[in-house]
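Removed from the display is one protein chain of the complex; every other protein chain stays in position.
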Amino acid sequence: MKPDLKGLHMLHGGDYNPDQWLDMPEILEQDIEYMKKAGVNCVSVGIFAWAALEPEEGVYNLGWLVDIVGKLYENGIYSILATPSAARPAWMAQKYPEVLRVSADLTRNLMGARHNHCYTSPVYRQKIYEINLRLSKELGGHPGVILWHLSNEYGGECFCPLCQEEFRVWVREKYKTLEALNKAWWATFWSHNYTDWSQVEAPVPKGETGVHGLNLDWKRFVTDRTISFMRHEIAAVRAGGSDLPVTANLMTFYNGLNYFKFKDELDIVSWDAYPQWHGTGGDVEAAVAAACYHDIMRSIKNMPFLLMESTPSMTNWQPVSKLKKPGMHELSSLQAVAHGSDSVQYFQWRKSRGSSEKFHGAAVSHDCRSDTRVFRDVARVGKRLKGLGGLCGSLPEAKAAIFFDWENRWALGDSAGPRNCGIRYEETVIAHYRAFWEMGIPVDFIDMECQLDNYDLVIAPMLYMYRAGIEEKLKTFVERGGVLVGTYLQGLVDQSDLCFLGETPHGLSDVYGLRYEEIDSLYDGEENSLDWNGKTYAVTELCERVHLTSAEPLAVYGSDFYAGEPVLSVNSFGRGEAYYIAARTQQCFLCDFYRMLAEKMSLERALDAQLPAGVTASRRVSDKTVAVLQNFNNAPVTVLLYSPVEDYETGEPFYDEVRLQPYEVRFLIAK
Amino acid sequence: MKPDLKGLHMLHGGDYNPDQWLDMPEILEQDIEYMKKAGVNCVSVGIFAWAALEPEEGVYNLGWLVDIVGKLYENGIYSILATPSAARPAWMAQKYPEVLRVSADLTRNLMGARHNHCYTSPVYRQKIYEINLRLSKELGGHPGVILWHLSNEYGGECFCPLCQEEFRVWVREKYKTLEALNKAWWATFWSHNYTDWSQVEAPVPKGETGVHGLNLDWKRFVTDRTISFMRHEIAAVRAGGSDLPVTANLMTFYNGLNYFKFKDELDIVSWDAYPQWHGTGGDVEAAVAAACYHDIMRSIKNMPFLLMESTPSMTNWQPVSKLKKPGMHELSSLQAVAHGSDSVQYFQWRKSRGSSEKFHGAAVSHDCRSDTRVFRDVARVGKRLKGLGGLCGSLPEAKAAIFFDWENRWALGDSAGPRNCGIRYEETVIAHYRAFWEMGIPVDFIDMECQLDNYDLVIAPMLYMYRAGIEEKLKTFVERGGVLVGTYLQGLVDQSDLCFLGETPHGLSDVYGLRYEEIDSLYDGEENSLDWNGKTYAVTELCERVHLTSAEPLAVYGSDFYAGEPVLSVNSFGRGEAYYIAARTQQCFLCDFYRMLAEKMSLERALDAQLPAGVTASRRVSDKTVAVLQNFNNAPVTVLLYSPVEDYETGEPFYDEVRLQPYEVRFLIAK
Partner (left out) sequence: MKPDLKGLHMLHGGDYNPDQWLDMPEILEQDIEYMKKAGVNCVSVGIFAWAALEPEEGVYNLGWLVDIVGKLYENGIYSILATPSAARPAWMAQKYPEVLRVSADLTRNLMGARHNHCYTSPVYRQKIYEINLRLSKELGGHPGVILWHLSNEYGGECFCPLCQEEFRVWVREKYKTLEALNKAWWATFWSHNYTDWSQVEAPVPKGETGVHGLNLDWKRFVTDRTISFMRHEIAAVRAGGSDLPVTANLMTFYNGLNYFKFKDELDIVSWDAYPQWHGTGGDVEAAVAAACYHDIMRSIKNMPFLLMESTPSMTNWQPVSKLKKPGMHELSSLQAVAHGSDSVQYFQWRKSRGSSEKFHGAAVSHDCRSDTRVFRDVARVGKRLKGLGGLCGSLPEAKAAIFFDWENRWALGDSAGPRNCGIRYEETVIAHYRAFWEMGIPVDFIDMECQLDNYDLVIAPMLYMYRAGIEEKLKTFVERGGVLVGTYLQGLVDQSDLCFLGETPHGLSDVYGLRYEEIDSLYDGEENSLDWNGKTYAVTELCERVHLTSAEPLAVYGSDFYAGEPVLSVNSFGRGEAYYIAARTQQCFLCDFYRMLAEKMSLERALDAQLPAGVTASRRVSDKTVAVLQNFNNAPVTVLLYSPVEDYETGEPFYDEVRLQPYEVRFLIAK
């Protein structure tokens, strides 16, 4: 379903919590005045407002929210309406302790914090159904409301008896027989064989945490349980008569939930971005990681997403809360747009006076002024977004895809060898991604359940687990002319985390033209090397020994007892080819390697230009193709153009070069 | 009440635990022989002796203690008599488990350790009442007993149902209405609104720890509850007929109790000093921190205090147990006297044979000899203290005061941003203090409930919370001619840890002549700079952006986007002035800055001399003004005198200079 956001252009706004200020009407008035001043056209309301909406059990008080939504609408500001499930009122925790989560130590939490509710609890499900129903009835049809914001940052897990019982049901449905279960979990190891379904328990520190199949299934179950709860929330909203689209705000590289499983549940994906700008790794490193995750979020539904939370200044929960330097707020906001966001939203509009996030950057600070540096930055973003509405709905049309598969991530993280001090799945994916970011070539992300048809190039970094028939899909992809790049730790385990017996990469030995024998692990600081195209590159941390069958070696190890053995190879298969990188390489190798490949495959860049270090270009393609040129240097740069362009916002033409100020971002179209 | 310590001069002695040696009478005899040899005139008895005093429930055995106190007295040694509440007998823990504490994980402790009793438990209160009453009756009037030593190092907290119920009572008495409570704790954030007092729970990891107002009130409650228990102990002592003064031994920079709240409860403040001499930070750093805490202890009642515990050699629980080098024991002992102590006491007189502190340095070691290096050091201190009795009761008469406010400390430590990896309140206070230590200018410490009338200079480092009407007090102070120095993070939150709305520093914008906009945080190793008086100083970690209204800029930031903005300013207000230091500066800046100020204000130094690095002078003023010159270098130094002095102990005159041996300390009076 294509969501209807009421013809709005780019959304600009943020979480708005007027329930904290109901006794100060002058604040609420100032809010609307300032929102208009800042070009805000959309806010999220009702997040964490359950106590205000249902102050006593069964006593509903939605009036204030209806008033606020109405007043906002009168002032041209739309509302995203939250369901309040992310935090429960004190009375509920007191009367029904079962709504609270049980931790991995198997004791029940007390009232407190967020995300502290059991997804299974019948009482909690009943209570959230009732309040969602009422919200839907009261406000689901309000012309000012455009979208449902389900809960807030779904996450965590509950180990209560009810959840564990659900897990047993889930396991039983999946495996049907105890024999199948014992085999999948390799239960014979350490005499763990189950002889009754009731013996199955969640993996907890005081029980069993070393059975990989169990760990993996528990994680899958947690995703399924969360989605079950989310569906329950949606059902209440629909029962209330609202057919508005729904979203849920996801979190940066969150490991606890397989977000690809949300693609059929959510109408729009949204997420909360808090990169550590000006951090110890530098702005370019932060920019690449943020870009990568923007692209992951866009890829889940292959649709534009919403930037649902961000901060115009400091993030108060990081070790060092840095101010965003001048220009960075605009750049980081428009970076989201560049990668497919149709919004720039903040947490939160106005700083709270108390509690744990009172110093988190907001559009309006405790001084209640609009002449602050931060407010001006926010208003400037509002102004630019007004001119970018034409980009809404557009996508980058990438021809390259990188695997980022949650289940593989879980399995790798739990592998027990070869490198327990750091397997670095996320960093490795980002390193491959960065090569494309530096070239300004659009990239999608896929998991193993995705189709590969639209791509020319598919990259499989540490695709350790093979599942969902990926062997067949990849084989067909290459046969039909696709280019596949795989790395070490490829196709070693099946979907139960059981090692494949026989040749690996499983089912793709012929495609890669090689078979795996063993993998060596290096200490931090240890190095081997790889000579390629006249340059010597360091390899570190993980070095695989493979035997080439049909593949052609492109580079060999420089030292250790496997010196001279292949570390980089290519194999022709069908109409395509498969490259294999057998060791962990540094960024510079990946950049050079993919530059070679991009040239060879004529992969199209977002902008036909020479990008200096720290500068990238993304694109959004609708009737026009808009390239978004971004300078993450805190210094001016000159970008040499190979074709003339003009500024999408101002019409200014550029023929030979574009000069960018520190942290400047420009939207360009072909002239 | 001015305590009557029976006309004793400086006390010298330590914790004495004869109950560990009752089966070895030769040890007890040797103790008295050695005490006399070491110039010991006072020991603390009965600490942790409950099991010996009440071996079975209701069976009291005070005879051994009466004998010991008597024998000591016959030998010229006075006793400080402890109440035994700091450790309870095994039989009590077994019969009444409720006397044991409940930890923050909400499980009850087993018998063990010290400080493991509930302050609320009616049984525990009853039991301690009975034993204290008996001790008071038996020994409270003994001519050899001079002081009550209440418990030992009061500290910790209990989360049992009884304590939590007391907390609810406390909260209800404070806030009266749930509306007031919810507002003060900003409970609307995350839907935490309380709808019944019974929903209030202590902050614990499995419950809520992110509500700053709750955290703060819990800490306040713990102090109040501890004092309530202490009052109960005192009441028993008084009921037994003793009107001797009472003390309690406090701990170095202990965060868990607001010691300023003890000022009206204790007749004398005493504390336990274990600086890490010869540590990685160097002796001067250790000396400054120790001096600072001595001054804090003296400031609580603005009265001389007692050094109740120290070690003549190694501290066995530090990571590295270093021996005190020759001279250091004398220096460190007399440093306490220099800052207002009327005693030098040790933990403990004789090393225990077993258990966790058996290697803690004591006057007498396991070899039972008096010809050891340590014993000789102890005896030497005893000898010098004999000559210093005239200093008893005297004070330094400081004209400068620095805020060290426990509630502000708690709030800053819990602030969540701007620098979670290190806000460094204690270090910052010490850094300001050190400037005065290096000049030999006496300093008092104050909290926000203190009066400012006696001071010419008041320093407010990171006075983040404003409470107790401090705005008015500081405004009046400056108006009347006082000099105020404030820093970044000034007056941002109220007594509930709620951010003030509007201009900050709250209520003192006009006094400082500026308003706050935002604060930047720097990583370790990052620097900005400040040019002042022709020198460039590094600034680090925290950089505030302020707008001067009436203040005059004295220095600006050297780099980053706020280069050129004010970092040091001064504002004339009434007959006084207010300086504002907007960023974290290094020690050298603070030294230069306060040196300028001291000269400008003609602040008097303890000794009219040029102090080399690592040398300071304190003073005690009674009929004579005695300056205490202390060399913390392990090397000889020469101090150039601006006026002639003579040695208070020997009468030796010095005209142009005094030479000090490594770690030497001299008491000097004007000639």
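Which chain is which? They are A and B, in the order written, and residues in each are numbered from 1.
Operating definition for what follows: a residue touches a chain if its C-beta (ideal position, glycine included) is under 8 Å from a C-beta of that chain, and two chains touch if they have at least 3 such contacts.
Keep in mind that what you see is a predicted model, and the values were worked out from it rather than measured.
For the chain missing from the display, the contacting residue among A:503, A:592 or A:646 is A:503, taking the whole complex into account.
Of A:193, A:252 or A:634, it is A:193 that touches the chain left out of the display.
From the options B:14, B:39, B:84 or B:614, the residue with contact to the chain not on display is B:84. Which of A:76, A:161, A:210 or A:241 touches the hidden chain is settled by the complete complex: it is A:210. Considering the whole complex, the residue from B:20, B:44, B:394 or B:415 that touches the absent chain is B:20. Those residues of chain A that touch the chain absent from the view are 183-196, 198-199, 201, 204, 206-213, 415-421, 492, 496-504, 515-523, 545, 560-561. Against the chain not displayed here, chain B makes contact via residues 17, 19-20, 23, 48-52, 55-56, 84, 87-91, 93-94, 103, 107, 109-114, 279-280, 313-323, 325-326, 351-360, 365-368, 372-374.
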